[in-house]
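A single protein chain has been removed from this complex, and every other one stays in its place.
As written, the chains take the letters A, B and C, and residue 1 is the first residue of each chain.
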Amino acid sequence: MADNRTNQFHVLPSDQEATQLKRWQLTLNDIIFGAESPAGKAFDVILIVAIVLSVTAVMLESVAPIQQRYGHWLYVLEWGFTLAFTVEYILRLACVRMPARYAFSFYGIVDLLSVVPTYLSLVIAGANTLLVIRILRILRVFRILKLFSYMQEAEHLAWAMRSSRRKIMVFLYVVCTIVVVFGSIMYLVEGPANGFTSIPKSIYWAIVTLTTVGYGDITPTTAVGQLIASATMITGYAIIAVPTGIYTAELTQVMRTRRDARGCLGCGKTGHELDAQFCRYCGDKLPS
Amino acid sequence: MADNRTNQFHVLPSDQEATQLKRWQLTLNDIIFGAESPAGKAFDVILIVAIVLSVTAVMLESVAPIQQRYGHWLYVLEWGFTLAFTVEYILRLACVRMPARYAFSFYGIVDLLSVVPTYLSLVIAGANTLLVIRILRILRVFRILKLFSYMQEAEHLAWAMRSSRRKIMVFLYVVCTIVVVFGSIMYLVEGPANGFTSIPKSIYWAIVTLTTVGYGDITPTTAVGQLIASATMITGYAIIAVPTGIYTAELTQVMRTRRDARGCLGCGKTGHELDAQFCRYCGDKLPS
Amino acid sequence: MADNRTNQFHVLPSDQEATQLKRWQLTLNDIIFGAESPAGKAFDVILIVAIVLSVTAVMLESVAPIQQRYGHWLYVLEWGFTLAFTVEYILRLACVRMPARYAFSFYGIVDLLSVVPTYLSLVIAGANTLLVIRILRILRVFRILKLFSYMQEAEHLAWAMRSSRRKIMVFLYVVCTIVVVFGSIMYLVEGPANGFTSIPKSIYWAIVTLTTVGYGDITPTTAVGQLIASATMITGYAIIAVPTGIYTAELTQVMRTRRDARGCLGCGKTGHELDAQFCRYCGDKLPS
Partner (left out) sequence: MADNRTNQFHVLPSDQEATQLKRWQLTLNDIIFGAESPAGKAFDVILIVAIVLSVTAVMLESVAPIQQRYGHWLYVLEWGFTLAFTVEYILRLACVRMPARYAFSFYGIVDLLSVVPTYLSLVIAGANTLLVIRILRILRVFRILKLFSYMQEAEHLAWAMRSSRRKIMVFLYVVCTIVVVFGSIMYLVEGPANGFTSIPKSIYWAIVTLTTVGYGDITPTTAVGQLIASATMITGYAIIAVPTGIYTAELTQVMRTRRDARGCLGCGKTGHELDAQFCRYCGDKLPS
């Protein structure tokens, strides 16, 4: 983010690569990938509205009474959005220097997947339900809307998540083992007669119980079963401390190191608050 | 809180604005908005009792057997409280210097909304159920009762909440995306036959599952559905670490730096860390 | 715990007050309240076994099939334990200097309440179910068994709990308000036809939902109701961060200050680990 670009595919007129794009491509690129010019901002606003509306339409289409009454309108809307997004996708391909790189980027794939289902539905009935993937398009808008401060917060969270990745993996492995063991024991204890019809289903029950979800679709009925279930619940209640502890510890670390950037020129001490302008130990001005 | 006033609408006789209020207004203001004089304290105690009783009455009225037996008394009580609160509201308006500013303040609106439903019920049947909004009036009492130390604790909590606001927003956005995606997948996998009658309902199921509430009113029955449900549960069980981590990290920070009352002699700014010896805004030595 | 006494009612022969007790009282006091002598330890072990057995007996008595088959034996056991505990209670009263102070202490009351129900059951049928209060007696044994290190851990936990008491109160007040508001809204939206038969019952539903328990005995069926329920769940899922954050922050503080006790005699720096014998800054021996 050293330069003003909001997007890796956004080409500034001053860029070397700009010479490889025609004038109309540069203008289009600025509107579609940029967010600084009035046209670019307007495009972003229209895009977010279109995405939210199209996702809502897909959802409403799945509600039987609405489908029966407004099915025709929703069908028209769906094709309208699909055609608009198709045009947008083609334009995006047209105004980047390396279309292939865009096409295989995360957003390129999401953009493509958000129009394909409608065309597929001409061949396979019901394929258009897959259109809900369009919700992922909001990620694009989220990023574009110059919500830089939010991006930083998101980066903090993602950073802590990445730092705790390995610990979380170890934790999930332990959870899987616990769940398989408790599930199998319950299969032996309760048996098919009480709803624990197979080991996979018993493991499903163990997950429902350990995560403290507790649907109640399968519940132990024997005394021994309820005892083991109690052990599972208390285990689940206690070990939720583990991911929380991991993530909290990492996030605290990430947030603490935000301070460590600058050293005082006077006394050399670090650890000042981000908005401090003077050293709190010797009173010297801090480098900005 | 530099001066002794408990409320922004409390006018002290020494105040400049006091000259604009008549004698009876000043006395009334001290009783209603103040909490120092014996009369002010008595008023507060009567008010809290009245609020709690009136809310209890509204609740009891909704219980059919009680309504059948004591309906008449509750009706009388409701009108009694409404009239009393109406008088109180008018008196509050009468004894402040700027009635409009009070009327549009948070408490002013709550005070009004807590009497309107009863009058509305003369026109629209059942509107008096809205009287439960009176519970919000307790907030006023909470503030008045000189529970200053509790207010400070509450401010700490609110401060940490404000600091983590942006992170929580990012988290909620991610949760929404997960919930829409998992819900839609379940709609495809389980289908209307198994209770997942529409995408919005499936999303509702996903929220019930991800937040580990687990009503069990809609549960997956196919093997693939139970597999995806398990993934949703484990995701919910693991990512609850995120808001907890965010809030804990912020609260730890807020509580660690418990910025004290010391104001810098140079620039007058407060909010320095306890161990700071120099102002971080102007570099002046802080009073120890 | 400066002296070797395990209990405030334990009288050492060297105590001034010992002169006021007869020889047999001193011996008895040492056995019952002390835990150092072999007799004292044996008494503690027998007591814990008796307590656990008696609680188990009360529980088993409530299980219909067991009651039908072994009811007579359980009845005998119950009276046996009651008589034994009665004798113990009288002996405790007999061997302390100030029987009244013991009788009105927490353990004194628990000891009394754990025998009274059986006698009451002669007059009121079923009163002996109250015998489960005996489980609280284990607290006594817990404390006596010289588990000092566990007591310290418990004190840490209790200390953090006490420090965060006010914050937790504020949090609970907020939770109550949320629950009343959401419950009342749901009563309006869903109504008695969908199981939300009264405001108190709707508040009960809101508590079940907000705490992520989710029995599923009352569930929203209308679209609007499910939307509000979703909001409640996500609120509950997010604000669980608050008590956790409060407690974690306090506990971290409590555990950190464990280090701050000793200052190095050489360089004066503090903050050493509890088991450190030498200063980690200058290498000087630390005071023990």
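Quick note on the criterion: a contact is a pair of C-beta atoms (placed from the backbone, for glycine too) under 8 Å apart; a residue touches a chain by one contact, two chains touch by 3 or more.
Please read all numbers here as calculations on a predicted model, not as lab measurements.
For the chain missing from the display, the contacting residue among A:115, A:130 or A:213 is A:213, taking the whole complex into account. Residue C:204 is the one among C:70, C:107 or C:204 that touches the chain missing from this view.
Counting over the whole complex, subunit B has residues 212-216, 244, 248 touching the chain that is not drawn.
The set of subunit A residues touching the chain not shown comprises 166-167, 169-171, 173, 177, 180-181, 184, 187-188, 192, 197-200, 203, 209, 212-216, 219, 223, 226-227, 229-230, 233-234, 236-238, 240-242, 244-246, 248-249, 252-253.
Where subunit C meets the chain that is not shown, the touching residues are 55, 58-59, 62-64, 129-130, 132-133, 135-136, 138-139, 142, 149-150, 153-154, 156-157, 160-161, 168, 171-172, 175, 200-201, 204, 207-208, 210-217, 236, 240, 243-244, 246-248, 250-252, 255, 272-273, 275-285.
Quick note on the criterion: only the chains that are shown with their structure count from here on.
Over half of the residue-numbered contact pairs at A-B are shared with one candidate from B-C or A-C, namely B-C. Chain centres here are Cα averages; for subunit A and subunit C they lie 43 Å apart.
Per-chain CA centroids place subunit A at a distance of 30 Å from subunit B. With centres defined as mean CA coordinates, subunit C is found 32 Å away from subunit B. The set of subunit B residues touching two or more other chains comprises 171, 200, 212-216, 236, 240, 244, 246, 248, 250, 252.
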